Every structure is written in structure tokens, then in C-alpha cells.
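Only a single protein chain was left out; the remaining protein chains are all shown in position.
The first chain written gets the first letter, and so on, giving A, B, C and D; residue counts start at 1 in each chain.
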Amino acid sequence: MIADNGIVIAFYVLAITTGICALMVAMVRELIQAVVFLALTFVGIAGIYIVLSADFVAVAQVLIYAGAVAVLMTFAVMLTPAADRKNSETAFQLPAAILAGLLFAVVVFVIYDTNWRISGREAFPATAASLGEAFLKPFVVPFEIASVLLLTAMVGAIVLTKEEEDEGADA
Amino acid sequence: MPIKSEPVEVNIGPQHPSTHGVFRMVAKIDGERIVDVKMIVGYLHRSMEKLAEERTFTQNIPFTDRMDYLAAMSGNLGYCLSVEKLAGVEVPERAQYLRVIFAELQRVASHCMATGAFINDCGAWQTPVMYAFRDREKVLDLFEMTCGARLTTNYMRIGGVAFDIPDEFLPALDRLINDDLPFRFEEYDQLLVGNEIIMMRARDVGMVSPEMAINASLSGPLLRSAGIAWDIRKADPYCVYDRMQFDIPVGYNGDAYDRMCIRIEEMKQSLRIIRQAVHDLPGGPHKTDVPLAIRPPAGEAYSRVESPKGELGFYVVSDGGPAPYRWHVRAPSLINLSVLREMTIGKSIADAIVTLGSIDINVGELDR
Amino acid sequence: MTMLLSLLTIVTDNWWDIRDLSNVSGAVLDIIDDLGGPAWLIYIVSALLGTLAIISFIGGVAIINIWVERRVVGRMQSRLGPNRLGPFGLLQPIADAIKLMQKEVLQPKSAPGLIFTLAPIMFTIPGIAMMAVLPWGRNMSLANVDVGILYILGLSSLGALAVFMAGYSSNNKYALFGSMRVIAMLVSYEIPIVLSLLGIVLFTGTMNPQGIVLFQEHYWSLMILLQPLAFIIYFFSVSAELNRTPADIAEAESEIVGGYHTEYSGMKFGLFYAAELINAVAVSAIISTLFLGGWWAYKLDEIVPGWMIYIGKIYTVYFVFVWTRGTLPRFRIDQLLAFAWKWLTPMALLNIVMVSAEVTIWEESGLSAGIVLPIYMVINTAAAGAIIYAFVRFLAPKFERFPTQLRFYSNIDVPSLPAVAAPPDRAKVSV
Amino acid sequence: MRAPMPDLLLTLALHLEEVLVLGAGLFALGLYLALSKRNAVGVLMGVELMLNAVNVTLLAFSRFVVSPRPLDGQVFAVFVITVAAAEAAVALALAVAVYKHRETVNIDELDMLRW
Partner (left out) sequence: MPHAATLTLAGTHVADRIRTALPDAIRSASADIVTLEPASAFEAMRFLRDDEELDGKFLVQMCSVDMITHIDLVYHFASLAQNHIFEVKVPADHEHPEVPSISPLWSGAILQEREIYDLMGVKFPGHPELTRLFLWESFPGHPLRKDFMSMPGGRKSGLSQFPKQVAGETGQEFRPAAPGTGE
């Protein structure tokens, strides 16, 4: 439980903004606008991370999601010019909505039904240094695997989009 | 398999920061690359050739100012030469020297403008234009001193020049060509010719091969950049150019960078010519007395001068009346544009802008 | 009433204490505390004070910099610049702002209104928010964030998103071109920026801007001397990300008219215009913090208030930005991207290898900083020179046909060309 | 002399459940996006939103729940971000590659593998 009024107000403001932005992702008619709202959602989620006293993760979120992933998505939209740019739904819209709503209901039920073991912990002090410790000591193997994964993903992405004849792709 | 993309049509002009007037280029662009260029001109068309048929030969001189308004003296000179050729008018020595002096000053002014605007098209933020304007202003001051106008000079007359130079002209000219401008041109050499960014932007951009240049009737710096030493002042000397010592700067590659260098070098050569002309300037009348409503004999004449933009030719047909029966201008700005399409296709937008800047068109002359 | 009175007393008692403005705000907070204000009030008041200070500084900067930039560039272009309104034309930016506010705000009919309106705001925010984590004095920083550098990097990438929003929502081809160029630039230049700052983080062992300044103070050495290569890389990349010449391709006036802000008018355009200056100042502030010692300047900060030194440094860096803008032509986009990938990124990687080796050596050898750091300065400066020379020597563009000098002919000379030189078939010209 | 100032605001509190509900909501929305969107990029957006929702949940647990190593939640979140970034790159590359062959990225038209 966080009993700091400022933080609670911040959480609700951020949560509502994020929720609205996320809804807009589903609602807007243009794909590019959806990407923009998604980026705003990412920024809002970063704010929620800060509320949860995870400053490093929050900043990484802004850097990676809002900065890189959103940009990648705009790239993907722009690189597929002849494709449909409407943010339209398939025939699965209604089943998907029902399924998502059911899932939400179930999860909310579980959340309020579970007896969580809440600690009265204070907010973490600065987390960057301790996160670094964690990465390089107990989690060093996943860390290295993650870096290999990133390399693989990079190579894979390049291979997937590489043109057969090297004509000097224009940026 | 390349990514399929749909070309976009972009209007570069007529209202665009770098089209040098109301010139419109409809570029079809695929990404940053130009697939097709269509040029649309005529926004400044004043039908001068038709208007001239209703005015006397002398009344037509101001039209030549308004054609290439950046090189009014050259236009005046070319037109007067053609009428003189048609009517067989002798021009006094002094007038011939004065014509050379003013035509060369005009070349300096026009090339200043062209170079500055070209670097501006390369993306330098107004600084080169301001520098070039500063030098051009000094030349225009001399024009103002002599004929009262800075831009549309209307100075040459059939049979000479309108006014003799005032007393303070020669000292001012001496200061300009011996103190001010040589220093400025050194500065241009240091700032522009050796500039790596300009090299990167302008080398291998807007290429013209010698064959293409001759086939497309190019002239002026565009032709010389392709490696062809051709200058009307040498090839078909008019006025007293045959008495002057000067060199024709010629490029190797035919790219925009060569053209810029050629323009800077031509300005230096112009100063050289002016020095010789001032040194040899004879006394005597500045004008042959020619009736204001001159009636050249029926016939036709084609005469050409080397204007800063290229070969500026005037084809005049007379039916013996006081007005030309037909007056045609061979406008270098128009004809030099014939290669624009070949030069820009396959390059990027930025290259197209640089190319257009290096051709140095003047829409007043292009549309007439 | 008593509160106001004591507030006045505190401010008047401390009026001379301009060395550290945090003393003044601290005094204000003390009063609240004395009067029994709750913790949240103190929290909010301190945050408000700092935010107010930052925003008023930024607002003042945006106003003043318009004047500075125009006057300085005017001087460089051998003209006067604005000199009519007020002394030395100082009121010109205010007149400009009034003019912009009075203008009609036009919006393309088919533009998505929300994004179109949001873009200039979103473009302005990162520049202001970046200033929050930068230290202005020993105790003067609004937010002493431990991950300050990451925060700065994250925010700087948001600006490009705003530019993209502006370009896309304008529904204009030029604007779209500008924003696509921005995205391409962002993807390329983010990497050298991050890598060059990584070198500093490695060396100082902290991501806190204040910590980096304190490191420089503690070891009596400026980061620009210790890592000149990182400085050069950061400076180039950041001027590319700022859209300033020689990399202002996103709003390349002579090519794509106004780029992403072609369709903006009135105060929305004014926001873009101001945000550009704000971003430039923010980046200058980052450079002065990370590389030039921030508020610290050897012994000088004991005499002169730290924030004055800081502002002096900011404007020194800013002048360099203005200088390049007034001097250099623009690169082409492919050249800029090639510059990022082929030059700056490898250089930054080399820099990181060098720095990590140095850090390890320093830690393992246990030598004192007084010996190690001067050696590093010399080594790194030499290495930076060598690396840049090597890149220029081996990677600089070479042109196929080399002669650059003109030939001079005193007579006409035309080579005899082949007889048949048919013009290229216009229908067949292919890409 | 300290005169206690009356606290004008209510004392608010944030509980784990509220954060988890937010996470669940975002997850459900992401699921809806991923299942219903026609464009592959839209689907990817849904997936990214789901991953973010998971991150919110992880960080909430890390902040609130009793644990010997409370920071592990944040470590996990960082890994999730890493993997999500890699996944986004590959997925978008896939979309572009598919587009090159089919000129569409609408998933209901991509039925090469249908049975």
C-alpha cells in the first residue's frame, strides 16, 4: 500500500490517460494515428512504472518503446504503402471483444479474490545500480542470452527484409 | 524483390524557396528518388516578341532589360548588336570599350548572384547569398552612377551607349576591380571551391557529357563545364573582345561543382578584361547619331553575345519599317533547361535542386 | 500574514546569496515547515518552485535566443539583424511573438485535428523536461534523478515522434517527406548518441548528471579533455538530431519548403520555432554538463555563482551551433545516414572499447588519479586525432573522375565529337 | 512554535489490486487488438500492449508483494522489454517481407497456409 497522496493522484491520472490512449489505439480509424496513440500509451505506462518506483525500467520503456518500437511501427506502415492503412477489424471483432472482456472479468475476480502477501516496503531507492548488480551477478546467463537474442533478431530482421539484388536501398 | 512503392508527384514551384522565380517542376518521386520530371514554365510570359513588333527598334531596348533582369547589360548589348548588324551602324571606339566594361561588370554581378543562390540551394542558410549580394551591390552602385538604374539599366543604344561615364566612375571602378573584388574572389575560392560539403553535394551531380551538351544546344558555363572551350567572346568576337587577353575556364566533369568553379573563375577573368579595357579606353564620342526611329533595310540578322547564362542570340527581321517585323530571342535559360530531365532523373530531390541551381536559369528570360 | 512577512524576511535576508539559488527556495520551504505545513505541501511547493524556475528560464531563453540567433547570424552574414525595436532590437522577438499570436491558425481540412494540435506541444515538452535533471549548482537541481542520462536519451527520442506526428497529420507531401527524413535520421543517430554517452557513463560510473559534474570536480578534469572523441561524436550526432545545419534535412528549406512544419501557422508554428531554440539550448546544457563540467569551473565557481558559469557555458556551446548554422551547407540525406552508420557508430564503438580498457586499467593498477588522468587525456586526445585521421583518410568519399582544377584555354577548343550523337530517347530514360 | 496545519486532503492510498486491474485492463485491450485487428501492424500493437500490461503487473508485484529479492520483478521487466524489442523488430520485418510478396499485410488475406 502506498499512502502518499501525490503518488496516488499521479497513478490515477496516469492510469486514466493511459487507458484512454489505449482505447484510442483500438478506436481510431487510421493505422498511423493508432501508432501515435500507442506511443502515448507507452509513455503513460512509463509514468506508471515511476509510480511503482521503477525509474530505470520507466526510462528504458520510454527509450525503447516510445523511441524505438513506435518508430519501427511507423516504418512498417510506411514501408507497406500499397497495403490497407485503415485500422479496421476482421470478422473476429465480436468474439475477440467477448473473449477479452471475459478474460478481464476473470482476472479481476482473481485479483480481488486472492489474498496477496503485501509487504509494507518503502519505495526502492535508486534502482539502476542494484539492477546492474542483479544483471551481472544472479542473472548473468539470461542477460547474455538476451544479448544473443537481440543479435539474432537483428540479423533475422535484416535477412527477412534484404533485397535479393543489392540495389542500394534508399532510406 | 524490391519493395513496391507508389511514386508521388511533388510540385517544386512555382511557389518554392529555391526555384529562382516562378518556375515549376513537377517531379514524380519514388522515395527520395526522382522518376520523372516535367517542367512547366510560362508564369512570367509577357509575350515580348509580339509586343516588340508594335514598337520601334529603340523602344524595344527596355524589353531586353526585363528579360534577364540579372544581366540587363548583356541583353541590351546583344539586342543593339543585332540591330546594328541589320542597319549597318558603326559604333565609336569609346562606346565599344564602355560596352565591354559594362557587359563584364554585369557578368560579375550575375555570376555573384548565381554562385550565392547555388550555395543557398545546397543548403547554406542565406550566408553565401548575403556575401554574394554584398559584392553585387558594389557593381550595381557603378551602374547607378552611370545610368541611374541598378537593375533594368537600359544603357546601351543603337550606335553606342546612352550616356558617357561620369568623372567619378573610373576611380570607383578602379577601387572595385583592384581592391575589393579580387579579395572577395579569393575569399570565394577559400570558402566555396575547397569546401568539402559543397564537393560532396555538387560533385557528380547534374552531369552533362560533351556529346549531350552539344546535342542539347547548351551554352555558357553549362557547356564549358562539360569540357568544351567555347565562348562567343572568343569564337565570334564582338565589340573589342578580340583585343582583350583572357582565358576560358573549362571543367572536366560537367557537374554542378565544375560550373560553380567556372563561374568564380569567369568573374576573375572579367576583372582582367575590365582592367585592360579601362587601360585602353579611348576618348571620343560615346554614340553614333542614329535616328530614334531607325528604319533598317529589309532583311534579317542574327547576332549573339555571351551573356552570363550562355549564348544570348537575337534574330531580327526587318521589313524596312520602324518596328521589327519579327524579333526572336534565343534565350539561354530556356535552352539550357533541355537537359534538366536527363540530369535529374534517378537522382534525389536534393540533387535536383542543386542541379537546377547550377544551371542558373532566369525566369524572366526563360518566359520572356 | 505572518507567513508572508517571514517569507519576505527570508528573501531579504538572503538576497545576496545568489551563489546557490536553492538557499532561497530552501528558506521558503523552511518557513512552510516552521508554520507546520504538511509534507505534501512542501513537496508540491518545492516542485512548483523548481518547475517555475526551469520554465521561466526556458521561456526567457526562447525569447532571447531568437534575438541572439538573428543578431549573431546577421553579423556573420555581414548585415545588421533586427535593430529597430527597442535597444539593439531587443524587443523584436516580443513583436514577433505578438505577430504570431495574432495570426490565423490554419489547419488543413483533412488533417486529423488532435494529432495536428498535439504535435507542436509534444515537440516542446522534451526540451523543457530535459532541463529538469540537469544540475545548476551544487544543490541546484530540480530532480536529482539517478538515471538522468537515460532519461535525457528517452526524451530526445520523443521529439522525433512529435515531428513525425506533425509531418503525417499535415497531410502534405513536403511535410511527409520531412517527417520520414526525421525518422530515418533518428534511427541512425540515436545509436552514436547512446554509444558516445555510454563512454562517459562507463568512465564516471554514474548516470546521474550531477554525479558526472561531481566526478569532474573531484578529479579536477573536464570530460571533454578525457574523452574528446565522445564529445565530437556527440556534438555531430546531436546537431543532426536537432535539425540544425549541416543536417537540417528535415526542414530543408530549399528542398522541401518547410519540412514537417510546412502547414503550421500562427502560434503553432511559433511553438515549433521556439521549441527548436529550446531544444538547442537543452542540448547545449547537456553538453556543458557532461563534457564541460556544468556549474564547476576549476576555482572559478568559488567566486562566480555556479549557475552563471553554467549559463555561460550553455551559451558558448549554443554559439557554436549558431556558428555552424551560419556557415555550412547542408548534407544530402543519404550522406548523412552514411555518416552516422559508417563514421560515427564505428568511432563510438572504438571509443567504448578504449574507455572500458582505461577504466579497467585504472581500477586494476590502483594508480592515483593524479597520474592516470593526465596520461589518459594525452592518450585519448591523440587517439581521437588518429581515429579521425584514419577515417578521413580511408573513408572519405572519392570521386570517380578526379581532376578538380579547371583548365584554361586562351582560344576556343572543341574536341571532335562522334558524328552521331542522338539525343537520349525521352521515353526510354529509365531510373 | 509549531502550529500543526490542518490536513485539507483526504489520505489516499494505492493498493496492489488497483495496479493489477490496470494491468489486466491493458492486457485485455491488447488481446482484443491482437485478435481483432486486420492489419498485421495492428496485431503487433496488440501484442506489444499485452507485454506492457505484463510489465505493469510484474513491477506491481515487485513493489508490493513480500519477497526476499524484491528487485527481481524489475529485472524481469527489463528482460521483457528486451525480448519485446527484438520481437517487434522481427515481426515488423516479417510484415515487410510478407508485403513484398503479397502486397498486403492484412492477416485475413494471408491464407497461404490454409488447410
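As a working rule, contacts are C-beta pairs under 8 Å (C-beta built on N, C-alpha and C of every residue); 3 or more make two chains touch, one makes a residue touch a chain.
Worth saying up front: this structure is predicted, and the values here are computed from it rather than measured.
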item: Among the chains presented, those that the missing one touches; value: B, C
item: Residue among B:A202, B:V290 or B:L334 that touches the chain left out of view; value: B:L334
item: Full-complex contact with the absent chain, from B:V41, B:V240 or B:C261; value: B:V41
item: Given B:N11, B:T152 or B:T288, the one touching the chain that is not displayed; value: B:N11
item: Touch list for chain C against the chain that is not drawn; value: 411-417, 419-424, 426-427
item: Sites on chain B contacted by the missing partner chain, in the whole complex; value: 9, 11, 26, 38, 40-42, 45, 47, 49-50, 212, 214-218, 228, 230, 235-237, 242, 300, 302, 304, 311, 313, 315, 317, 325-326, 328, 330, 334-335, 337-339, 342, 367
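Here is the rule we use: only the chains that are shown with their structure count from here on.
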item: Chain whose mean Cα position lies farthest from chain B; value: D
item: Chain B-chain C separation of Cα centroids, rounded to whole Å; value: 42
item: Distance between the centres, which are taken as Cα means, of chain B and chain A, whole angstrom; value: 60
item: Centroid distance [mean C-alpha coordinates] between chain D and chain A, Å; value: 4
item: Per-residue multi-chain contacts in chain D, two or more chains; value: 9, 96, 99-100, 103
item: Junction residues of chain C - those touching two or more other chains; value: 40, 333-334
item: For the chain A and chain C complex, residues of the former touching the latter; value: 4-6, 30, 32-33, 36, 39, 43, 46, 55-56, 59-63, 66-68, 70-71, 74-75, 78, 126-129, 170-171
item: Chain A partner contacts - residues on chain C that touch it in the complex; value: 40, 43-44, 112, 115, 145-147, 150-151, 153-155, 157-158, 160-161, 164-165, 168, 180, 183-184, 186-187, 190, 207, 333-334, 337
item: Of all residues in chain B, those that touch chain C in their complex; value: 8, 10, 16-18, 30, 32-33, 35, 119-127, 130-131, 134, 195, 197-201, 203-204, 210-212, 214-216, 227-231, 234-235, 245-253, 257-258, 261-262, 265, 341-342, 345-346, 348-351, 353
